[in-house]
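All protein chains of the complex are present and in place, except for one that has been dropped.
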Amino acid sequence: MFNIRTDLAIEAKEIYENKSKNTIPGVEVYKYKENDVKVTEVKIVNCDGEEAMKKPKGTYLTLDIPEFTPYDLNTMDEVSEVLGKTISSVINLDKSMTALIVGLGNWNVTPDALGPKVVSKVMVTRHLKELVPDQIDENIRPVGAVSPGVLGITGIETGEIIKGIVEKVKPNLVICVDALSSRKTDRVNKTIQIGTSGISPGSGIGNKRMELSEKTLGIPVIAVGVPTVVDAATLANDTIDMVIDDMIDKSQKGGKFYTMLKSLDDEDKLKMIQEVIDPRLGNIIVTPKEVDMVIDSISKVIANGINLALQPALKLNEIERYLN
Amino acid sequence: MFNIRTDLAIEAKEIYENKSKNTIPGVEVYKYKENDVKVTEVKIVNCDGEEAMKKPKGTYLTLDIPEFTPYDLNTMDEVSEVLGKTISSVINLDKSMTALIVGLGNWNVTPDALGPKVVSKVMVTRHLKELVPDQIDENIRPVGAVSPGVLGITGIETGEIIKGIVEKVKPNLVICVDALSSRKTDRVNKTIQIGTSGISPGSGIGNKRMELSEKTLGIPVIAVGVPTVVDAATLANDTIDMVIDDMIDKSQKGGKFYTMLKSLDDEDKLKMIQEVIDPRLGNIIVTPKEVDMVIDSISKVIANGINLALQPALKLNEIERYLN
Amino acid sequence: MFNIRTDLAIEAKEIYENKSKNTIPGVEVYKYKENDVKVTEVKIVNCDGEEAMKKPKGTYLTLDIPEFTPYDLNTMDEVSEVLGKTISSVINLDKSMTALIVGLGNWNVTPDALGPKVVSKVMVTRHLKELVPDQIDENIRPVGAVSPGVLGITGIETGEIIKGIVEKVKPNLVICVDALSSRKTDRVNKTIQIGTSGISPGSGIGNKRMELSEKTLGIPVIAVGVPTVVDAATLANDTIDMVIDDMIDKSQKGGKFYTMLKSLDDEDKLKMIQEVIDPRLGNIIVTPKEVDMVIDSISKVIANGINLALQPALKLNEIERYLN
Partner (left out) sequence: MFNIRTDLAIEAKEIYENKSKNTIPGVEVYKYKENDVKVTEVKIVNCDGEEAMKKPKGTYLTLDIPEFTPYDLNTMDEVSEVLGKTISSVINLDKSMTALIVGLGNWNVTPDALGPKVVSKVMVTRHLKELVPDQIDENIRPVGAVSPGVLGITGIETGEIIKGIVEKVKPNLVICVDALSSRKTDRVNKTIQIGTSGISPGSGIGNKRMELSEKTLGIPVIAVGVPTVVDAATLANDTIDMVIDDMIDKSQKGGKFYTMLKSLDDEDKLKMIQEVIDPRLGNIIVTPKEVDMVIDSISKVIANGINLALQPALKLNEIERYLN
């Protein structure tokens, strides 16, 4: 049937919990608040957890961030601070170690351009440490940053490009930034997920791709993602589920109609979705109308969170001196 | 309830026909084919038609265009030729008369930027006819073109700006180009509507705005529109309707459940939609992922259709000499 | 000969003073400093001044601003404050009066896009005062903003478009923003000129255009400009003059060579310039390599200066709440 999936561990958890009343085996969940940001930590600790969540072992931190406009600089800075702290909690770097930031996604497709936009706003210092070491504070960490493009643009697996660069640059850590998809419209551009188990570029599209992870690159890989779209088929599917659930509530338990509703299967639902969304249309997404502006400001928030995590010796206003 | 509406006469007709088995009073429909383009002509001829269709009297021509990629120049040119012919059929201009092309919409919001993009690609000649008349073929019509922006950007009603410019420039015809919304995902970027009864900029958003029409401007106003989005609430609404219809088909006529389904009203449906789409989110739209590229190529098709209609003395390859 | 000209009153003054040792008749000059910004006020008070300066009567204030990078927010805010104060000193508005901001220039040509970029960053309130008066502080002035484009894009004189809009909107003040050209590379993007005598869009290009001024629009017109380029022919001309002056200094007064140098006329110099710059090339300009980024940040400074001048009830951080 239509590819109904989620990139978010917090949604995988909700899907599991909707189906089963038990707690998820092999998964630990913690919740806390940092200023106006709600943090949910989902730890997949063993194979049971991997299977239940359909995600690899590791820590997944989700930030529920407050609304902000592109000019609400105080809120943006506050979210960057919380994000910086959260990323710091899952990395372990000496100050001399090098980090490489990788902006995944297609810069020609606005809701997929988050990664490249973040890369354009991070503090890049590796060349300064090499070329003009005397002019650079010794506490500043060497950081490089690349946006490798996507397979359809380069003809090359993103994993190959990054592996080639990592072998030359030899960083101690990779931070990948990518646009994700969510199941719920109210999470779009309102959630940041930080994960320790890497990422598979373009994994949602169906092809098996080389993942970027500690296993493939030999160094820790942190993934930072924001859901920027909901798949239109997901929206239709969820709408249908909701209507059916509503009908079930209203029909007599054990009655004929109740039984019919209960027996509707994926095949039936697929036919309904196809009546609403022409499957030949390809990638139909649900997104805020002003997505161009939203991606601009959220990418600034992410970039500054990463800057703070990688440069603990600097404050946000000092970081701005190094940007251009 | 959510604003479920359509900009397309062809959809208004379908909605009417779904509710009633009768032909629509005061409305004439003709269908024909030009090359690979299906043309549907909907004529609203009197007040009955206006009321049934919720649109002003006039002729609405809808082109169903074949799929094309940005490099499929032959198909693009062919659609431009059909569009040019269709626009010509509803305008009536001497060769010396001046036309003003108005690109409505917000250039910062990709799916709303169709109008300004078309304006950037049309053949503008009015200044050449005035400043260097000897260098310009006498058969070339004077054409001006403006993109007035939207109320939120300028602080001024678009109708006021255009009325002010029309009073100075004194054209004999206005052609407005605007992005529309459709009820169906398979019409998005696949349909062009040409109408003779003008347009109300931003009319869908709920405010009463000054319309651009022969009544307000004193000269004929042709509206050219392409649906570039489906409202997410519309998609959810249509999905719910479809599920309910499906249930009704499957339940026993006159039975308890049948009666319950039949009695579901807009209030109930609104509650369901709100469960899927957070109404605080504002404008959530459904659009192809590659909307940036699609708008680029469809705006070229529209621009050349307008160029051909306004410059009957020129062929498409001659028109390209005047563009830059 | 090549069109060697200046948009800056301060340069017109220098040119006059270089030719003549006398003070300029009909012109008053005052200099002072605001924080790190040097302000020069040139007042052309009568016809003698107009002829000497080749500029209309009025006040021309020039700000020499310190260097800043796009992330040096403190310096940018400081310059905005001085600019706001300077604009305030030449306007005279009640708080209820309406202002219209006009961004002149071609948005497709980076160094000419200053005006439209400023318009995209100003605080637009006129529609809010009309549509949702209860939600808007009564101290907030109604402001509209338009970027009319250039003659080659619209086919319509910019003056006509603005006059048409002014007649509909009936503002009490127009502020025009435009990119200028300078004679000196060290003034490029380092100087802001505020003038009270209006502006002629595209005046440099040689055609007689309808000026935007109190005379043509019937309300005060303030012009804010920044030199963003030096004409390449101007650079070559100035280089030649400098070499010749240097030669004259080194040659024996009254000697044969001295006489020859003194007798070089514009014809001779034109031939030299044409050897360096092919006159068929059209507009060859001298500009910083990073002009795209420089225009972005200087337009933010100008927009905020205008915002402060028009909204005396608000501080800069309050203004940001109204922007998007």
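Here the chain labels run A, B and C in written order, and each chain numbers its own residues starting at 1.
Note that in this section a contact is a pair of C-beta atoms (placed from the backbone, for glycine too) under 8 Å apart; a residue touches a chain by one contact, two chains touch by 3 or more.
Just so it is clear, the model here is predicted, and its values are computed rather than measured.
J.: For the chain that's not shown, point to the residue among C:D36, C:E130, C:D238 or C:E318 touching it.
T.: Spelled out, the listed residue whose C-beta touches the missing chain is C:D238.
J.: For the chain that's not shown, point to the residue among C:T75, C:S88, C:N172 or C:T185 touching it.
T.: Candidates C:T75, C:S88, C:N172 or C:T185; residue touching the omitted chain: C:T185.
J.: Which of these touches the unseen chain: A:E34, A:E160, A:D241 or A:E275?
T.: A:E160
J.: For chain B, which positions touch the chain that isn't shown here?
T.: The list for chain B reads 69-73, 293, 320-324.
J.: Using the document's contact rule, name the residues of chain A that touch the chain not shown here.
T.: Residues 120, 124-128, 131, 142-149, 151-157, 160-161, 163-169, 207 of chain A touch the chain absent from view.
J.: If you put the missing chain back, which residues of chain C would it touch?
T.: Spelled out for chain C, the touching residues are 108-112, 185-186, 188, 229, 232, 235-236, 238-240, 242-244, 246-247, 250-252, 255-257, 260-261, 272, 275-278, 280-293.
Throughout what follows, only the chains that are shown with their structure count from here on.
J.: On a C-alpha centroid basis, what's the spacing between chain B and chain C, in Å?
T.: That pair's centroid distance is 40 Å.
J.: What is the distance, in whole Å, between the centres of chain A and chain C, each centre taken as the mean of its C-alpha atoms?
T.: From the centre of chain A to the centre of chain C is 46 Å.
J.: Tell me, which residues of chain C touch at least two other chains?
T.: Within chain C, no residue contacts more than one other chain.
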